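Missing here: one protein chain of the complex. Every other protein chain is in place.
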Amino acid sequence: MLLSDADWEIVRLSLKVSLAGVIVILPFAFMLAWLLARGRFPGKLLLDAAIHLPLVLPPVVIGWLLLLALGPAGPVGALLDRWFGVSVMFRWTGAAIAAAIMALPLMVRAMRLSIEAVDRRVEDAARTLGAGPGWCFLTILLPLSLPGIVTGFILGFARSIGEFGATITFVSNIPGETQTLSLAIYSALQVPGSDAAVWRLALVSVALSLGALVASEALSQRQRAGRSGHVL
Amino acid sequence: MLLSDADWEIVRLSLKVSLAGVIVILPFAFMLAWLLARGRFPGKLLLDAAIHLPLVLPPVVIGWLLLLALGPAGPVGALLDRWFGVSVMFRWTGAAIAAAIMALPLMVRAMRLSIEAVDRRVEDAARTLGAGPGWCFLTILLPLSLPGIVTGFILGFARSIGEFGATITFVSNIPGETQTLSLAIYSALQVPGSDAAVWRLALVSVALSLGALVASEALSQRQRAGRSGHVL
Amino acid sequence: MSFEVEVRRTLGDRMIEACFAAPSGLTVLRGVSGAGKTSVLNMVAGLLTPDQGRIIVNGQTLFDGAAGTNLPPHRRRLGYVFQDARLFPHMRVRGNLLYGYRLAPVDDRWMTLDEVVAFLGIAPLLDRWPRSLSGGEAQRVALGRALLSGARALLMDEPLASIDPARRSGIIEAILRIRNELSLPMLYVTHDPAEAEQLATQLVTIGG
Amino acid sequence: MSFEVEVRRTLGDRMIEACFAAPSGLTVLRGVSGAGKTSVLNMVAGLLTPDQGRIIVNGQTLFDGAAGTNLPPHRRRLGYVFQDARLFPHMRVRGNLLYGYRLAPVDDRWMTLDEVVAFLGIAPLLDRWPRSLSGGEAQRVALGRALLSGARALLMDEPLASIDPARRSGIIEAILRIRNELSLPMLYVTHDPAEAEQLATQLVTIGG
Partner (left out) sequence: RSKGPLVLAAASLQESLSAAADAWAAMGHDRPILSFAASSALARQIEAGAPADLFLSADEDWMNAVAAKGLLRPGTRSDFLANRLVLIAPAGSKGGMVIRRGFPLARALGKGRLAMADPGSVPAGKYGKAALMAMGVWPSVSNRIAAAENVRGALAMVERRQAPYGIVYMTDARAASAVRVAGVFPASSHPPIVYPLAILARSTHADANGFRRFLLSARGKAIFRRYGFGVK
């Protein structure tokens, strides 16, 4: 399968958008997962529901909401422009934001599952050894939640590679700037008789996430092998 | 907020499609999660990758693949028609299939995370007490994976409420048969000045999944409260 | 012979070896920490597969490396009291106790819930969740669970490690009764010389 | 006074109460299984909050229900050997041992890794993962981890429960040395009368 220069450009852009989105959102996702797993505060259920929104609403609606909030006329967009002079409209950064938002619920849920599975008595042991809450979080909770972090990352990455509706609605379909793999596939689908292009691009998508999958499996395999040396 | 009869009809249909899809796929998702968590077989990575496909590819492409496979001209579709005389084309059952396929990767991943967190030594204990592999699976592994099952169910349900691209491509947008909430929202979005309808339907979507969320939280709360009575 | 064990297994860079035959009654396994006592019990129970050797209990071959015999754990019907209690966290104490009982053929059961609850003193715990039990309470429930499973032999890994002296003597008496009246063969790990003295019909040192 | 403890706490339908003052040295806590020994240690360590009462260690008030004082566990600097080993599963034995050591101010450290490794006999285990340790090995590592944390007092919950007699006497000697030479106050739970006899400067019965 030969990819044209334009195809490579699309692949590069997709990777940039997805990775940037998912990596930037990762720490926030973990904090949210932690809050939902451990916190007790009023409005927790509302926060939980809000995080699920990108999953529940059609992506096009999320794209539109992003447009209303972050577009040049939107409240957040206007502030971004005034304070930092940046605009995410029609920019790859906007696509990364859309990818991150769409990936968020998947990441939070996976991480939360892992956090809830952590044995709090092990954390207690760390506390008695002099670890403050922050250090305990970093050295005990975080590494013990690694399976959830890896799963969250993979789910989020795959989701943002496949993201289409929110992106095209929010930042349009601009080659070289916001036209990711999914959008390019959409464009190809609009042209009768371009099935070959669709297949080619779809295969590239699949290859990308297969790569991510292999990497993650190798990572968690190694981790598991280490810890559970006990065959008893 | 007042819903018209037509709106109620859409809500009813959406619930039917999502619940049917997610509930039917649930046992398969669990078996797949179990295979991936515990199994060692050639092609495991390929199976893993295949399960992620609905996440990685734009939903429209998935809808299209479903069409190729399950449509009247497709191999599976032809068999279904010949053997059972059923066709899922343009039917709500087709929408449920699309919803289930799109929900699958989320469900499998969440369940797998929980299965991997189960302490196998507890299962060993059950084995020594006379439990065969099947009984051990039912009475130990399954209940201990409940957090992952609940999370998988919620993610899957939310995802299928929000599912749009695969559904409209596969089974079209037929009021009363395949027009779920997401499709209705999309239709409304296409018409200038129909923002009110979009908001109304979007709110209904959110309410539905908020309901599911509350139910699931209550369930897992109860479960957790019971088991971890130990404050030590 | 109640137990004929001749096994060898590599764990990491350690090699666990054991070779003994126990006529009947209660065989105490001793040995320094890390000698391989738990590993031997796991091999007898079918939870750890020996690299080579043979395991015969009550004349039935459970494992034979040469012949390729390897009975799965649930067919061996050995009651195993683990070094850690390993209770089922999602079942109450009663559910834990009855798990094996319900699976045992009626004829194989040689103790009732009431008897076990009485001599272990766990009546007040029946409706509790395992996570809320104290160390000694959990250990007693684990003991009861194994006794109720209608096993044909018992494997016990320091079953009295965290049980107070008063209770301990009561339980030792019960074990002696099981040994003598039911003539159930047992493998029993303990570090306590007094306990070994009281219970053992035979002493085997692992990794000696 | 090294420990002044006067606490009360309801757990489920049980009420745990303890009231004692220990002048210095090693105080053995005993009591039947379920009496509340572990609960008392948890309250002293700050892992379980008493409903009411006071806890003073070495003259410092760690908890005072009336005054609203409640120092978090990591500020109490008490080395705690848990009834279950509770090692960190994602760190090797060395990482477990050094976890508290690295957090302790240099001046507070009163033992080195080499010393601990030597008298516990865990040198071959340093690069192993906790899950691969035997019961007694894990228990020794947990003991070493607490000793290395530069604690100002020690809480030990049946630390020698699954350790063989040979090792046990070596460890008991070391504990006696810590008690006498460093005059570190200790609360020590054991069911073994001989152990209590050897170690205790004072005996306290919980739930008596």
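Each chain gets a letter, A, B, C and D, in the order it is written, and its residues are counted from 1.
Throughout what follows, a residue touches a chain if its C-beta (ideal position, glycine included) is under 8 Å from a C-beta of that chain, and two chains touch if they have at least 3 such contacts.
All values reported here derive from a predicted model rather than from experimental measurement.
A.B. asks: Using the definition of touch stated at the top, determine which of B:Pro27, B:Gly43, B:Gly85 or B:Pro192 touches the missing chain.
C.D. replies: Missing-chain contact among the listed residues: B:Pro192.
A.B. asks: Quick one: say which of A:Ile168, A:Leu181 or A:Ala212 touches the chain that got left out.
C.D. replies: Among A:Ile168, A:Leu181 or A:Ala212, only A:Ile168 touches the chain that is not shown.
A.B. asks: Which residue numbers on chain B touch the omitted chain?
C.D. replies: Its contact residues with the unshown chain are 60, 64, 67-68, 71-73, 89-90, 165, 168-169, 172-174, 186-193.
A.B. asks: What residue numbers in chain A mark contact with the hidden partner chain?
C.D. replies: Chain A touches the missing chain through residues 60, 63-64, 67-68, 71-74, 77, 87, 89-90, 168-169, 172-175, 178, 187, 189-193.
In the analysis below, only the chains that are shown with their structure count from here on.
A.B. asks: Which parts of chain D, given as residue numbers and ranges, touch two or more other chains?
C.D. replies: Answer for chain D, listing residues that touch two or more other chains: 11-12, 38, 47, 84, 128, 132.
A.B. asks: What are the residue numbers in chain B that touch two or more other chains?
C.D. replies: 121, 229, 232
A.B. asks: Residues of chain C touching chain B in their complex?
C.D. replies: 45-47, 72-74, 76-80, 82, 84, 86-90, 99-100, 103-104, 128-129, 131-133, 145-146, 149-150
A.B. asks: Show which residues of chain D lie in contact with chain C when the two form their complex.
C.D. replies: Residues of chain D touching chain C: 11-12, 30-34, 38, 83-84, 128, 132, 134-137, 140, 157-158, 161-168, 191, 193.
A.B. asks: Under the stated contact criterion, what part of chain B meets chain A in this complex?
C.D. replies: 45, 48-49, 52-61, 64, 105-106, 109-110, 112-114, 116-117, 121, 147-148, 151, 154-155, 158-159, 161-162, 164-165, 182, 185-186, 189, 198, 202, 205-206, 208-210, 213-214, 217, 224, 232
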